[in-house]
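All protein chains but one are shown at their positions in the complex.
Then we have subunit A:
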Amino acid sequence: MSERLTQIKDHLISAVSPSVQDQRADDVVIIAAHRSPIARGFKGGFKDVNSDYLVHQFLQEFFKKVPSSLSENKQLIEEVACGNVLNPGAGATEHRAACLAAGIPFSTPFVALNRQCSSGLVAVNDIANKIKVGQIGIGLALGAESMSKNYGPKALGNVSAEMKQNKDAKKCMVPMGITNENVSHKFHVSRQSQDTFAAESHRKAERAISEGLFEDEILPINLPDGTTISTDEGPRKGVTADNLAQLKPAFIPEKGTTTAGNASQISDGVAAVLLARRSIAESMELPILGKYVACQVIGVPPEIMGVGPAYAIPKVLKDCGLAIEKVDVFEINEAFAGQALYCINKLQIPLAKVNPRGGAIALGHPLGCTGARQVATLLRELERGQVGIVSMCVGTGMGAAAVFVRE
């Protein structure tokens, strides 16, 4: 009798309360997520190498971390998507070449993606969608950027005079720093609170480094001169809100609030997230780090693009039937302290849940790499069963957000 009763109960209960923690055979799960150290742009360790070199070196290390059943059968990876912002053509040629050099067979296709600062996350989203619909079973999402080599005036591309005259279109050309000044001014985010937030980012990153919290996450990069870089270069010791307050505004003299100290750093780096359908991961006995749940991107006015996360996060949470309170850690990209603070306050997120190991102000923001880097960081911040969000604002006016569960 009890068996029959339990059966009826199962029919009712599993239907009533689906949750993001449920494990189903057709879930998209994360097998591995790692990143390179993030080096400072123009003067850091990676200043003399191209992004394809970084991808090649990084993937060699990455496959050492993946179980041999997969690293010896790389043809089982059925797609590589690489997010990149600044390389001409988003690095479609040189990053494909780097994948081949790293031992991924030519039969595995490659796609280069560019959705500005969210490119790394969009690569994860792209692979996850392909797994969801059954197009592929295992896929690799990458994010790679060498701002040292490719950041500069040419990054904006050619914009026709017609676009510059159109009052809506020309807003896409507003410099990122000015968009943050717009957000800070419009929504009254003070210079002082921004400096405090930035100093806190450095403090958290420093603490994470000194406690060795990034050790598992970072894979070392060997440089052509024989040196190896294995730690982040961005975080500085002893940064306080007071000494950040000494800096001059970078975009608007006198009245501006955005400085070199409370904005993200120019950096170089690579990150990768390996995803698979759960049924395949389990049949191959691959380790499961976490589960990809959902992703959303939403458009916002380009001149205040920094508000993106404030709209993207509620949108993706609505998809999964979650409330802000149910999320344990938020990795919100710190493009600028002003926009990050606005989003945090608007959504009433407790500060303790945001970027517990520091953000882009301390670690750096290698544009196309950031989204994938945040996934690797987030999964190590979460405890088993906890829910996390990766989110960022996107240049030209967008916000992106994705939900993950640690397993």
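Worth a mention:
We adopt the following convention: a residue touches a chain if its C-beta (ideal position, glycine included) is under 8 Å from a C-beta of that chain, and two chains touch if they have at least 3 such contacts; residues count from 1.
In this section, contacts and distances are computed from a predicted model.
The listed options are "Alpha-1,3-glucosyltransferase", "Signal peptidase complex subunit 3", "Small ribosomal subunit protein mS33" or "Peroxin-7", and the UniProt record of the chain not shown names that protein "Peroxin-7". For the options A:V20, A:L76 or A:I324, the residue in contact with the chain missing from this view is A:L76. Looking at A:T93, A:S230, A:S279 or A:T396, the residue that reaches the missing chain in the full complex is A:S279.
The omitted chain makes contact with just one of the residues A:G134, A:G226 or A:P253: A:G134. Even with one chain removed from view, subunit A keeps its contact list with that chain: residues 1, 3-12, 14-16, 21-26, 73, 76, 133-134, 137, 277-280, 282-284.
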